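Okay, handing you the structure first.
As you look at this complex, bear in mind that one protein chain is not there, while each of the others sits in place.
Chains here go by letter, A, B and C, matching the order in which they are written, and residues are numbered from 1 within each.
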Amino acid sequence: MKAAIIGASGYSGEELVRLLSRHPDVELAAVTSRSLVGKKVADIMPALRHLVGELAFTVSDPAELAQRADLDVFFLALPHGVATEFANPLFTAGKIVIDLSADFRLNSASVYESYYGHPHPAPQLLKAAPYVIPELAGDKWKEANLIACPGCYPTSIQIPLVPLLRAGLVKPSGIVINSYSGVSGAGRKVAEDFIYCERNESIQGYGMPKHRHLSEIEEQLEKAAFADCLVQFNPHLAPMSRGIATTIVAKSNGASLQSVYDCWSQCYQTSPFVSVLPAGTYPDTKHVTGTNRADISAVYDTRTDNFVITSAIDNLLKGASGQAVQILNIKFGFQETAGLS
Amino acid sequence: MKAAIIGASGYSGEELVRLLSRHPDVELAAVTSRSLVGKKVADIMPALRHLVGELAFTVSDPAELAQRADLDVFFLALPHGVATEFANPLFTAGKIVIDLSADFRLNSASVYESYYGHPHPAPQLLKAAPYVIPELAGDKWKEANLIACPGCYPTSIQIPLVPLLRAGLVKPSGIVINSYSGVSGAGRKVAEDFIYCERNESIQGYGMPKHRHLSEIEEQLEKAAFADCLVQFNPHLAPMSRGIATTIVAKSNGASLQSVYDCWSQCYQTSPFVSVLPAGTYPDTKHVTGTNRADISAVYDTRTDNFVITSAIDNLLKGASGQAVQILNIKFGFQETAGLS
Amino acid sequence: MKAAIIGASGYSGEELVRLLSRHPDVELAAVTSRSLVGKKVADIMPALRHLVGELAFTVSDPAELAQRADLDVFFLALPHGVATEFANPLFTAGKIVIDLSADFRLNSASVYESYYGHPHPAPQLLKAAPYVIPELAGDKWKEANLIACPGCYPTSIQIPLVPLLRAGLVKPSGIVINSYSGVSGAGRKVAEDFIYCERNESIQGYGMPKHRHLSEIEEQLEKAAFADCLVQFNPHLAPMSRGIATTIVAKSNGASLQSVYDCWSQCYQTSPFVSVLPAGTYPDTKHVTGTNRADISAVYDTRTDNFVITSAIDNLLKGASGQAVQILNIKFGFQETAGLS
Partner (left out) sequence: MKAAIIGASGYSGEELVRLLSRHPDVELAAVTSRSLVGKKVADIMPALRHLVGELAFTVSDPAELAQRADLDVFFLALPHGVATEFANPLFTAGKIVIDLSADFRLNSASVYESYYGHPHPAPQLLKAAPYVIPELAGDKWKEANLIACPGCYPTSIQIPLVPLLRAGLVKPSGIVINSYSGVSGAGRKVAEDFIYCERNESIQGYGMPKHRHLSEIEEQLEKAAFADCLVQFNPHLAPMSRGIATTIVAKSNGASLQSVYDCWSQCYQTSPFVSVLPAGTYPDTKHVTGTNRADISAVYDTRTDNFVITSAIDNLLKGASGQAVQILNIKFGFQETAGLS
């Protein structure tokens, strides 16, 4: 199994290099970047010096990559919009593509257009690309050759919430979600807002009330609930490198806290990457950083009849690259945790 | 005007020392601490070396302090429960007391008991002690000799929310509040949960669904709304020393975003310590740290009919010691900003 | 007294705005920036919202500024090289100029050229501009109309070391200096090296063995020692916003630790901004942040005959803008601490 990472210059690209270079069943055979061609990976990602040997960045050319007989699977770690330029020819050439961008996460081209401000560049592929949080996506997606890897905020939200909506334990209306992301959530973006002194000692909201991730959150929650599901989603940046902490307020649909925990237990009992914590123990981003785990927990407020649900993931692992490798593992029949513990 | 700080060993005590030692109209005449008697303030609070000269901690004895003819005003920076031991004799002796603890923040002794687990130690004083966020408290409180200084979370919530509830612009039911506090919010508490490596790179909820501050939040919001007001309040710790960022979701009561801003403008147009930021500009804890300012802002979501309101304060200043000095300034007719800019 | 800040868009410019807008004896009458003309200061520096009212950035034109009869003193917070473009016409027009750049810190134009890679743009001004750490510079500089404000690293080094070299207590040869600076030391520079995730959890050296500040360090130490003084200066970046911690190893010249402390006591006994800490108490950047203070301390190692001297300053205050205001205060006969406590 030979893998390529396309557009590996960002933080999730770097995590993919880390994971795949240690993966027992995969050979990391190519790492591409338009801006870094010819440079050694060890020089660009010094944290990985001991893992990458003499590996160097190669050219990112979609047509050429589609012809490479020696590459089996392609991870796209590209900006939205750009990913389609690669996904399209690679998919057509019969390659397997795991896309970490937002390009194939939505079912609806019109929702895409309303959130991204331009028509979807390849709407015919939207149907071909299942949206896969492995713990929630069932089995059919394993047939697909183009797979959409969910966003970081959406993963932190869906893992606790989707089972409860499917089971009808919480009401689909009136859900309020607050999320706090480490600064790597903005990628390796060089802008004044992201320099150290601007983010240190700072918590600040942004992108309210209609962050782009909201489109994929609502589409998925509505599928789970078989009902309309308008959520209030409030993203914030927090002064840490990694991690997302999400706090969800959802009205009980006549369900008890015990039934929430029973639902989670049943859904996640064999999942190696979801930890259900007892009520009153709160997930902590620090405890999941560097892992592919999602920690989830809930309390019930008798006064308001609300559940308050908290979750924590590493935005670059379970929220991006770790989940992408987990998808690879399942699709190819490797151990689900291969390269991820 | 001679002031004493009782129980000055914590972080809000330290801020009081900083503020009062620079205050143009006040002499900081005594600083007491049971555990630090005889020690020089400059040695215990090295950040204040240039401000405090040879000032030393003296004994904390309520009866003796009540006899001190040379002290006019007492700031109590004590744990809840302990504050009453001082407030009671000082108040009886005719002293002016500004209490930063939770002891006199509630009107209802039974609510106190349900949140703090024991009967209120001096319920007769609850009526004597107005609860004062100066921007919201009107004028009558200036007569009082015992004043309850609000908590940090409650201040960050009430400044944006109370005017809107009073004006009937948002619905009092279904309000959801998430707050993120710097670690100084836990005080100078020496416990494993608060050592550096446990809090660094960590966001974690706690105290849900019924944090003690909820009692004072709901009591005040209900007063503002003339209606029941059960809120979902989700506090969290964030990896920074100071600051509280609060995000409030409240349903519009048929009001527009413009009417929210008009309401705030009217309420705060002469307030030196409230900055109303335009919609789409988000308050940032970093911008208020070291100041007595509250920054507030709002957006409106047409999809959900919710306002999403964000605020930021310095938990130790506008959320504690700065507000206490502001109260002092107003009560004694000093310039409201004296010692606070 | 009306002051202007030229090039106020960086962090030391922002600190100047903060200090001068609160200064009891100065009116901040103009703030200029080429890139920010017309913008409100409150929008660009949101931390100062409560201080700056409607003040807006105006044009940075050297010739025009030199004609302004209403401006008495100019603070130049400009990159090196650019400062001269303003200092020259302003000085010629008889204005008072306090320059925070490196342009006038050296006496020797040839040393300047060897460190900065090009000839000095106005070598005739080098003689006119005294180099002023007020605690060390004596009195004659007060006559000057162009004053060079020292760098941050050099201030943290000279305050403890210069008195000892002048008194002959330490040997001028073999001195080793390590300094650790908060990231604001790099200014508001937008570059990949300075984004949050690259600096968080990182300590890294840079610019060794010949950082530009070395030129001014050595020139000043040699003046103090009346001898050659080649020092090993190792600057590093540390994961914090502000502060410089410096550790100096210098060989005793037959002197005792007591004589070091006696020397410092004599030199700094009336200095409001230097705190001499007892041996075994170590200066901490956190204790000086937000102040114009330098904390200094020393231990003696009988095994090596070395003194190990530690100091801490706020790089943006005593290391830049605070020191500039201190210079202003002394030059104009204001209280030395005016606007600085």
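The working rule: contacts are C-beta pairs under 8 Å (C-beta built on N, C-alpha and C of every residue); 3 or more make two chains touch, one makes a residue touch a chain.
What you are looking at is a predicted structure, and each value in this text was computed from that prediction instead of being measured.
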Of B:Asn107, B:Asn145 or B:Ser241, the one touching the omitted chain in the full complex: B:Ser241
Of the residues B:Leu48, B:Leu76, B:Val183 or B:Cys267, I need the one that contacts the missing chain. B:Val183
So which of A:Ala47, A:Ala63, A:Ala191 or A:Ala227 would be touching the chain we can't see? A:Ala47
Could you tell which one of C:Tyr116, C:Trp141 or C:Tyr282 touches the chain left off the display? C:Tyr282
Chain not shown, touching residues in subunit C: 174, 176, 178, 180, 182, 198, 200-206, 208-210, 230-232, 234, 236, 238-243, 245, 247, 249, 282-286, 289, 299-301, 303-304, 306, 308, 310, 312
Residue positions on subunit A contacting the omitted chain are 22, 46-47, 49-51, 201, 272-273, 275, 284, 286-291, 293, 295, 341
Residue positions on subunit B contacting the omitted chain are 11, 182-184, 188-192, 194-201, 239-241
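Note that only the chains that are shown with their structure count from here on.
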Based only on mean CA positions, could you tell me how far subunit B sits from subunit C in angstrom? 37
Can you work out the whole-Å distance between the CA centroids of subunit A and subunit B? 39
Pull out every residue in subunit B that's touching 2 or more other chains. 201, 284, 286, 289
